[in-house]
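The complex is shown incomplete by one protein chain, all other protein chains being positioned as in the whole.
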Amino acid sequence: MGQYILRRIIYWIPALLLLAMVVYALAFFGAGDPIKLMFLREEGDVTYDAQRLDAIRREKGLDRPFLMQFGEYVWHLVRGDLGMSVISGRSVNDMIAATAPVSFQIGIATVILVALIGIPLGILAGLHHNQWIDNTILGSALFISGIPSYVVGPMLMVFLVLGLGVMNVPYGWDGLFSRKAILPMFVMVFGSIAIIIRQTRAGVLEVLSEDYVRTARAKGVPEIMVILRHMLRPVLTPVVTVLGQMLIGIVNGAIIVEKVFGIPGLGRLTIDFTYGVDYPVIVAITLIGAFLVMALNLAVDITYPFLDPRAGQAMTGIED
Amino acid sequence: MLSKHRSHKLWLRLMALMAIVLVVSACAGPATQTTTEMEAPAAEMEDADGEMMDEQIFRATIPFFAQDWSPLRGGGWNMHYLAFWNAGPMYIDEHGALHPYVFNEWTPNEDMTVWTFKIDPDAVYSDGSSITAHDVVATWNLIAHPATTHQRVTLFLTGVAGFEDVFNGEAMEMPGVVALDDSTVEVTLEGPDPLFHKKIATNLIGPVKASVAIGEDGFEVAEWWHPKNNPVTSGPFMPESIDLNRGVVTFVKNPNFWLAEPKLDTVTVTSIEDTTIVTTMLANGELDQGWPPNDATSQQLLGSDFFECSVAPGIGGFFLNPNIEPTNDINFRKALVLAVDREQIFNLSSPDGRGWTPTGEPLRALPGQDPDFVPHPYDPEAAQEAMAASAYSDAADVPKMIMAGVSSPGTELLAQYMAEQWRQLFGIEAIEMSPQFDSYEGPSQPALFRDGAGVRVPDSALMLLGSLHSSSNLARNIMGGYADPEVDALIEEAVTKAADDPDRVALSRQAQRLFHEQWMIIPIGTGCGGSAKGNVMPWVHGTRRNADAQFLEPWTIYIEHVEE
Partner (left out) sequence: MTTQELSATSGIELAQASRSNLWQDALARLAANRLAVIGIIPIVLLFFVALFGPTLTPYDFLAQDFTARLDSPSREHWLGTDELGRDVFSRILYGARTAVSVGLVSTAISLVVGLIMGSLAGYLGGRVDILVVWLTDVTRSMPALLLAIVINLTLKVPLEAWMEQLYLETKNTFFRQTMWVDLVLVFGALALIQWPGYARLIRGQILSIRSRNYVLAARALGMPTSRILTRYVIPNAMGPLIVAVSAGLGGAMVLESAFSFLGVGVQLPIPSWGKMISDGLRMWQTHPHLLAGPAVMMAVITVSFAWLGDGLNDALNPRQWK
């Protein structure tokens, strides 16, 4: 097993490098010229011409061929340096170090809240399949997920701040356990909970028809014991996978909530520096995302055989 | 059974790991926040809402996530607040009058090619040291150089001997700027410029302390302006903390500011991109100044006085590209211009009816404004005639037109209005609206480009130099390389005339007339130079803004809540 994990991790290195190159190339060739954009994003009487832009590019070393610039980037990357932002001239390491923890906090807190609220609701809905409880839970969860978070966020905020006057605008970030975090967290949970409810409900429905659950029920085992002993594990296996994906999604791209509420996380970096085509920042954010995705997949693949013994045989099939 | 046991343990470990990560990241979070001190007084303010406070805090906001707070960039949203922390050579007030600042004396030679500037002996940096002529020279050399990426340096220093070489990165120093002694700067120009002293009257080229901001290699020191590096500034305030990740910057009083004691204690500038948040925070008294969209909702919440505007020189509009099809046909341009009703443009831009219908006159609101100027009328019939006279009488022959710079909800409305007029009148449907300001060449070159230009010095010739002359950004980039030799010659002659020479205005008007007859622009806007008092809430007093988009004499701003 240890060897298997090691091998998987070794596979990451070329994957990450190739990914870095693809994204760097996409941004380099496709997304525009950061120096020109620096001037273009400015309204009014900015003055520049091709000669000036060339001169700036030359000064910043951006006129060199792609492979040379990328090679330099990789050289720094290998030594743990994510480079310097083209636009702001700041160290990308510092930017990531300051923003990633915030995104992680939001991601983990959202996932925990979603799990705590969503899984019981999903089980409840599944157990009362097609009854009014099921319809209420599923119906409202899905309706909620149909409203985009960029509508919910500002509307709730205006309602609470100006309508009811119960709070000040929760702009910025004072840490997870502050009052400012309540509204963004609510919007995050609000937007993600339907997935978990549906997943849990579907799992429960599937398990309910399994023989061992029927047998247990027929034997008169108390319902709560049936749920805890026989159903929870098979139901939760895919749910945990989805939660993991959700975590990655939030860490890597809670763009809208971070933008609306001014949360200094990775999402806000993503949007601003993607529009400005700041290669080092874009690549750094992508690499973090890729690392998380790969780590999650590894975790899932390792735990899968324990959680679903049947898939274990398939796993051994992959390994050879 | 065994596997179940193991999986139980695994679960426990996973849960424990998640808990640890949560705790660690929760602890790491507050550690990265350096501005908690700044939040405290803000909270104090809110508690005593409506009362006069001892602590004077001015809470401003920009709609952009500013990462670079160097005073040497000459652009960016944060430059609207440059006057708070950086002193310029001189400044021009909202009425166009020139005031001394770092320089208190300026004298040209006989033929206006050599200017001598004296530095105010009282002028000091925030660390108490004097502002020297050497700092001025070093700063100007630095901002001319491409590595510093100053966005507007040509507006101020073009014409200084040796500027071009530094501007293109081929030299580090301009021989035309010399320090005669510690307090005297001599500038040699390549040609006569009677208004050079007014051109440099801007905060965008204020001197910085060379020993702090400039490294041994002659380039700007990275992040020297950041409070962690103990920067030295010259304005009435100085940066106390800059948190780039949160987008919060705090300035405090500069104890050594030489002109007056600032009335405000603290100035904060927060980056807030979402306009709903800005409007709500202003309405809730959590901000004192901001740039919300001037729409019905904002007016209802903030009061219509918030957007109070004053007439300001400048020209804005959709500029037509005379060098690509189909807008190279003057009749086609004429048809497009005549088909648009400027009254409706104004109604769409100004929901409260404040401002003036745009005329498309570059010299509008300047001393040289032409009393005989007749704006192009709205005349659908004449438009159709012009279209019939053009090479594109059949709408099917019109190549696709790109409207660039359609980047805000307001301009989206205007662009859609114009496109609809052309669809109804001429049957032109192939119009693409692009938010981009990019691509001046190749297949995506825009036929229409939304942009504008203003002028910092209230002078006709300088206005045209910055908007119609072939060297300007408007002509070169926005109008796709517009270069009319006659217009150029008139402007070039006008700028050499003395400020009070009637020829200066006469030549400018002549150039403007030529341009007007070429049907080059569909004017938009309300004629307001933004808000006269800088979009502040009623309890902020003493804010005034000039054509340089700067707050004037920011040391006079104060906060006073009046009970209603």
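The chains carry the letters A and B, assigned in the order they are written, with residues numbered from 1 in each.
Note that in this section contacts are C-beta pairs under 8 Å (C-beta built on N, C-alpha and C of every residue); 3 or more make two chains touch, one makes a residue touch a chain.
Since this is a predicted model, take the numbers as computed values, not measurements.
S.K.: One chain is left out of this view; which of A:I133, A:A202, A:L232 or A:I302 touches it in the full complex?
M.R.: Of all options in A:I133, A:A202, A:L232 or A:I302, contact with the hidden chain holds for A:A202.
S.K.: Looking at B:H226, B:K400 or B:R513, which makes contact with the chain not pictured?
M.R.: The one listed residue touching the chain not shown is B:K400.
S.K.: Which listed residue (B:E94, B:D379, B:E432 or B:D503) would be found touching the missing chain in the intact complex?
M.R.: Going through B:E94, B:D379, B:E432 or B:D503 one by one, B:E432 is the residue touching the chain not shown.
S.K.: Tell me which residue among A:I10, A:M68, A:V151 or A:I182 touches the hidden chain in the full complex.
M.R.: Answering carefully, the residue with contact to the hidden chain is A:V151.
S.K.: Across the whole complex, list the residues on chain B that are touched by the chain not included here.
M.R.: Touch set of chain B with respect to the missing chain: 275-276, 293, 295-297, 300-301, 344, 347-348, 396, 399-400, 406, 409, 412-413, 415-417, 419-420, 423, 429-430, 432-433, 435, 439, 442-444.
S.K.: In the complete complex, which positions of chain A touch the hidden chain?
M.R.: 11, 15, 18-19, 22-23, 26-27, 29-32, 129-130, 135, 138-139, 142-143, 145-148, 150-151, 154-155, 158, 194, 198, 201-202, 205-206, 209-210, 248, 252-253, 255-256, 270-271, 274-275, 282, 285-287, 289-294, 297, 308, 310-311, 313-314, 317-318, 320
Here, only the chains that are shown with their structure count from here on.
S.K.: Enumerate the contact residues on chain B facing chain A in the complex.
M.R.: Going through chain B, the ones touching chain A are 3, 6-7, 10, 14, 18, 21-22, 25-26, 28-30, 32-33, 36, 39, 46, 65, 67-68, 75-76, 145-147, 149, 151-155, 167-169, 222-223, 243-248, 270-274, 276-277, 280-281, 283-284, 286, 301, 436-438, 451-454, 466-467, 472-474, 476-477.
S.K.: Once bound in the complex, which stretches of chain A touch chain B?
M.R.: The contact residues of chain A facing chain B are 32, 35-49, 51-52, 55-56, 58-60, 85, 87-90, 95, 97-99, 101-102, 104-105, 108-109, 112, 154, 157-158, 161-162, 168-169, 171-177, 233, 259-262, 264, 268, 272, 299, 303, 305-307, 309.
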